[in-house]
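Below are the C-alpha coordinates for one structure; questions will follow.
A single protein chain has been omitted; all remaining protein chains appear in their positions.
== chain A ==
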Amino acid sequence: MTEITADVIVAVVSIFTAGITMAIGSIAPALGEGRALAEALQAIAQQPDEAPTLTRTLFVGIAMVESTGIYCLVVSMILIFANPFWDHFITKAGG
(Lines give C-alpha, C1' and ligand atoms only; values in the text may rest on other atoms or scores of the structure.)
Protein backbone atom coordinates (compact mmCIF):
# COMPACT_ATOMS: atom_id res chain seq x y z
CA MET A 1 0.00 0.00 0.00
CA THR A 2 1.58 3.23 -1.11
CA GLU A 3 1.31 6.17 1.16
CA ILE A 4 -1.13 8.88 0.10
CA THR A 5 0.97 11.96 -0.58
CA ALA A 6 0.09 15.31 -2.04
CA ASP A 7 0.98 14.33 -5.61
CA VAL A 8 -1.28 11.26 -5.40
CA ILE A 9 -4.17 13.47 -4.29
CA VAL A 10 -3.48 15.90 -7.14
CA ALA A 11 -3.37 13.02 -9.62
CA VAL A 12 -6.64 11.52 -8.37
CA VAL A 13 -8.44 14.85 -8.36
CA SER A 14 -7.13 15.72 -11.85
CA ILE A 15 -8.20 12.45 -13.42
CA PHE A 16 -11.59 12.52 -11.71
CA THR A 17 -12.18 16.13 -12.76
CA ALA A 18 -11.11 15.38 -16.33
CA GLY A 19 -13.66 12.57 -16.53
CA ILE A 20 -16.42 14.69 -15.03
CA THR A 21 -15.51 17.58 -17.36
CA MET A 22 -15.89 15.39 -20.43
CA ALA A 23 -19.06 13.75 -19.12
CA ILE A 24 -20.94 16.93 -18.31
CA GLY A 25 -19.32 19.01 -21.01
CA SER A 26 -20.39 16.73 -23.83
CA ILE A 27 -24.07 16.62 -22.83
CA ALA A 28 -24.99 20.19 -23.72
CA PRO A 29 -23.21 20.39 -27.12
CA ALA A 30 -24.66 16.99 -28.06
CA LEU A 31 -28.20 18.12 -27.25
CA GLY A 32 -27.67 21.41 -29.06
CA GLU A 33 -26.18 19.82 -32.16
CA GLY A 34 -28.92 17.19 -32.26
CA ARG A 35 -31.58 19.85 -32.11
CA ALA A 36 -29.89 21.96 -34.79
CA LEU A 37 -29.56 18.90 -37.04
CA ALA A 38 -33.20 17.90 -36.53
CA GLU A 39 -34.42 21.38 -37.40
CA ALA A 40 -32.18 21.54 -40.46
CA LEU A 41 -33.42 18.15 -41.69
CA GLN A 42 -36.99 19.30 -41.25
CA ALA A 43 -36.25 22.48 -43.18
CA ILE A 44 -34.57 20.49 -45.98
CA ALA A 45 -37.58 18.16 -46.13
CA GLN A 46 -39.89 21.13 -46.53
CA GLN A 47 -37.69 23.06 -48.97
CA PRO A 48 -35.31 20.71 -50.80
CA ASP A 49 -34.21 23.55 -53.12
CA GLU A 50 -32.60 25.36 -50.20
CA ALA A 51 -30.53 22.32 -49.20
CA PRO A 52 -27.06 23.80 -50.07
CA THR A 53 -27.67 26.98 -48.06
CA LEU A 54 -29.12 25.05 -45.14
CA THR A 55 -26.25 22.57 -45.12
CA ARG A 56 -23.64 25.32 -45.13
CA THR A 57 -25.37 27.23 -42.35
CA LEU A 58 -25.74 23.98 -40.41
CA PHE A 59 -22.00 23.28 -40.73
CA VAL A 60 -21.07 26.73 -39.47
CA GLY A 61 -23.62 26.62 -36.65
CA ILE A 62 -22.58 23.18 -35.50
CA ALA A 63 -18.94 24.30 -35.53
CA MET A 64 -19.87 27.15 -33.22
CA VAL A 65 -21.83 24.85 -30.90
CA GLU A 66 -19.04 22.30 -30.96
CA SER A 67 -16.49 24.76 -29.64
CA THR A 68 -17.95 24.44 -26.12
CA GLY A 69 -17.32 20.71 -26.26
CA ILE A 70 -13.82 21.36 -27.60
CA TYR A 71 -13.14 23.70 -24.65
CA CYS A 72 -14.02 20.86 -22.29
CA LEU A 73 -11.74 18.49 -24.21
CA VAL A 74 -8.84 20.95 -24.05
CA VAL A 75 -9.37 21.51 -20.31
CA SER A 76 -9.45 17.80 -19.54
CA MET A 77 -6.38 17.15 -21.75
CA ILE A 78 -4.53 19.87 -19.85
CA LEU A 79 -5.64 18.35 -16.53
CA ILE A 80 -4.25 14.94 -17.50
CA PHE A 81 -1.16 15.69 -19.60
CA ALA A 82 -0.04 19.21 -18.72
CA ASN A 83 -1.28 19.79 -15.20
CA PRO A 84 0.91 22.54 -13.66
CA PHE A 85 0.21 21.43 -10.05
CA TRP A 86 1.02 17.84 -10.85
CA ASP A 87 4.33 18.83 -12.50
CA HIS A 88 5.17 20.91 -9.43
CA PHE A 89 4.70 18.00 -7.04
CA ILE A 90 6.53 15.56 -9.30
CA THR A 91 9.60 17.80 -9.54
CA LYS A 92 9.42 18.33 -5.77
CA ALA A 93 9.26 14.60 -5.12
CA GLY A 94 12.01 13.87 -7.64
CA GLY A 95 14.33 16.63 -6.43
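Basically, a contact is a pair of C-beta atoms (placed from the backbone, for glycine too) under 8 Å apart; a residue touches a chain by one contact, two chains touch by 3 or more; residues count from 1.
Note that in this section contacts and distances are computed from a predicted model.
Comparing "Carbon-monoxide dehydrogenase small subunit", "ATP synthase subunit a", "Carbohydrate ABC transporter permease" or "Aspartate carbamoyltransferase regulatory chain" against the UniProt entry of the hidden chain yields the protein name "ATP synthase subunit a".
Shown as candidates are A:A6, A:A28, A:M64 or A:A93; the residue that touches the absent chain is A:M64.
Note on the undisplayed chain: of the listed residues A:I9, A:L31, A:A51 or A:V74, the one touching it is A:V74. By the touch definition given at the top, chain A reaches the unshown chain through residues 52-53, 56, 59-60, 63-64, 66-67, 70-71, 73-74, 77-78, 81-82.
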